[in-house]
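As you look at this complex, bear in mind that one protein chain is not there, while each of the others sits in place.
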Amino acid sequence: MSQFRYLKELVYEANMEIPREQLAIVTFGNVSGVDRQHGVVAIKPSGVPYHRLKVDDIVIVDLDNKLVEGDMRPSSDTKTHTLLYKHFPEIGGVCHTHSTYAVAWSQAMRSIPNLGTTHADHLTKSVPVTEVMSDEAIERDYELETGHQILHLFNRENLSPQEVEMVLVACHGPFTWGKDPAKAIYNSIVLEEVAKMAFLTLQINPATPTIKQSLIDKHYFRKHGKDAYYGQGC
Amino acid sequence: MSQFRYLKELVYEANMEIPREQLAIVTFGNVSGVDRQHGVVAIKPSGVPYHRLKVDDIVIVDLDNKLVEGDMRPSSDTKTHTLLYKHFPEIGGVCHTHSTYAVAWSQAMRSIPNLGTTHADHLTKSVPVTEVMSDEAIERDYELETGHQILHLFNRENLSPQEVEMVLVACHGPFTWGKDPAKAIYNSIVLEEVAKMAFLTLQINPATPTIKQSLIDKHYFRKHGKDAYYGQGC
Amino acid sequence: MSQFRYLKELVYEANMEIPREQLAIVTFGNVSGVDRQHGVVAIKPSGVPYHRLKVDDIVIVDLDNKLVEGDMRPSSDTKTHTLLYKHFPEIGGVCHTHSTYAVAWSQAMRSIPNLGTTHADHLTKSVPVTEVMSDEAIERDYELETGHQILHLFNRENLSPQEVEMVLVACHGPFTWGKDPAKAIYNSIVLEEVAKMAFLTLQINPATPTIKQSLIDKHYFRKHGKDAYYGQGC
Partner (left out) sequence: MSQFRYLKELVYEANMEIPREQLAIVTFGNVSGVDRQHGVVAIKPSGVPYHRLKVDDIVIVDLDNKLVEGDMRPSSDTKTHTLLYKHFPEIGGVCHTHSTYAVAWSQAMRSIPNLGTTHADHLTKSVPVTEVMSDEAIERDYELETGHQILHLFNRENLSPQEVEMVLVACHGPFTWGKDPAKAIYNSIVLEEVAKMAFLTLQINPATPTIKQSLIDKHYFRKHGKDAYYGQGC
């Protein structure tokens, strides 16, 4: 049996949340997980419908995208995932979906403003959106460049990937990450809900301001950091 | 066995309506119930996903938020619940959700106008929205102050918690209550539907007026008070 | 066993479509059926949640709203149903729901324009909306007057209840009917979809015209009348 069986199981379970939570139709979307000790990533195979996906279909590649284990081609977005693992050393899982409201904000090329505590519970900033990719970058190595678009954005806006665990790729859709594959998909679930709430809020009142900093901080820090008191502390 | 087992069961059942009725994702939302004779409140533990919640996980605290029974930390919103029980002596259950349309109205900081009989069947007024909390109050004791925001609103607008069993907390989301935990969650279900209907109505016709007082009264009093004739009278 | 058992079963089945098709939350909505030979109507009891409803709970009243059979109080909307049966001699079932989009159009006090073939397959006109009821009528006998509002509208606009089997009651919600209870609930399902489609269409293009008469007639008459060729002709 594969020495990466445990990782394949975690990644399989996280992928199966995508159809369960209606975060993508047909074969869209993918979750991966990294084993930093062995330098490998487990990821969904490309173009497989979720109802046919099995644990053993999960593909193992190294951080340079070389196949390590598996009978299928890995997700076409694999290079985006591996680039994020290389540059964000604290993360353990990455998720990409085509969830409807998050895609709509991505296509509209608008960041999602922080309009309430559902958002502030998870990040203090807007959910940022990348710039549109240049023609040269698209031609060069599209999926790798998608990763670079995300890195450039985080550098330019001085964002921490531990504080901001979600991003919108312009004209495309959301990527999220976290300490493990389960947290990565959790963030995709939250992002879709936050995207829908922000959409509706601005339809009701287009002049809705972002919430005040003191309230953002209160909600964020009651869930994160050493003085957190939300949850069971494990 | 716990002497509060009956209350834990009621509160557990009411909490499980939250995912069933899609009133919150992941771990969000909480329902509580009070035993006024023993001065205790049963409430959902903090940050537990609904599919893992068990009756025995329900936490018992007293009205000063001290733990009475339970292995887990109570909901981080517990102080809001207990303050409402202290000041609204007729209520027996409180519910807080992050339901999508009610949150959107809360984030937009707009009360929900009474535009039809679905709303008027349940309350004669708009669903009111609190003011934004001051920085001082946020710093002081956030969840307790959330309760105070609600109390101030009800005092200021001279609202009866028996007639108006629902409120929007600005930038946050809805709280509802009722004679028992089942009525509290029932009111959250109704509020979400009323919030969605009002949203759509104003998209179709932004100039829609609130319904006339005689129609409001007719609908409200056919369901409430001594001349009510809706339902089976039990 | 009740001689009206067969009618209770038809009415029970039609009522259970309301939660299945998500046409109302909690206890809202009701379907009835008439037995013209015996002059009785079978209808949902008032305020009973659908998951607890049983065939034997269906109440039998006569056309003057007197209880004939049943342990429970009939729907509070019974007088609206019986008035429609008295004045529309061809109909065999009536349905009232609080379905979200149909209610939104009712609250907005706008008729639903005929924008496409999904609508034209079922009626050639707009879905009409009643006027707001006068204070005197509300005071007099509200549910009976709701029926009269519908009759006035059909008289005033010279509508045929056999051609137009659906109506919006202003500030309230939809009523539909048909040759039997199954057709009445079928029309409520179609109305909600047509209401949603019209809403979205006008959001995309507020200047969308109603469809041309020749196309309306083609679609309506391929499903209705002696030259119909849709369906299996039974």
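By letter and in written order, the chains are A, B and C; residue numbering begins at 1 in each of them.
Methods note: a contact is a pair of C-beta atoms (placed from the backbone, for glycine too) under 8 Å apart; a residue touches a chain by one contact, two chains touch by 3 or more.
Quick caveat: nothing in here was measured; it's all calculated off a predicted structure.
In the whole complex the chain that is left out makes contact with A, C. Among the residues A:N15, A:S106, A:T176 or A:T208, only A:S106 touches the chain that is left out of the figure. In the full complex, subunit C touches the omitted chain through residues 115-118, 186, 189-190, 193, 196-198, 200-205, 208, 211-212, 214-215, 218, 222, 229-233.
In the full complex, subunit A touches the omitted chain through residues 25-28, 45-48, 72-73, 76, 98, 100-101, 103-110, 132-133, 135, 138-139, 142, 171-173, 199, 202-203.
Here is the rule we go by: only the chains that are shown with their structure count from here on.
Subunit B and subunit C touch with mostly distinct residues; of the residue numbers seen at this interface, under half occur in both copies.
Note: the chain lying farthest from subunit C is A, by mean C-alpha position. With centres defined as mean CA coordinates, subunit C is found 46 Å away from subunit A.
Multi-chain contact residues of subunit C (touching two or more other chains): none found.
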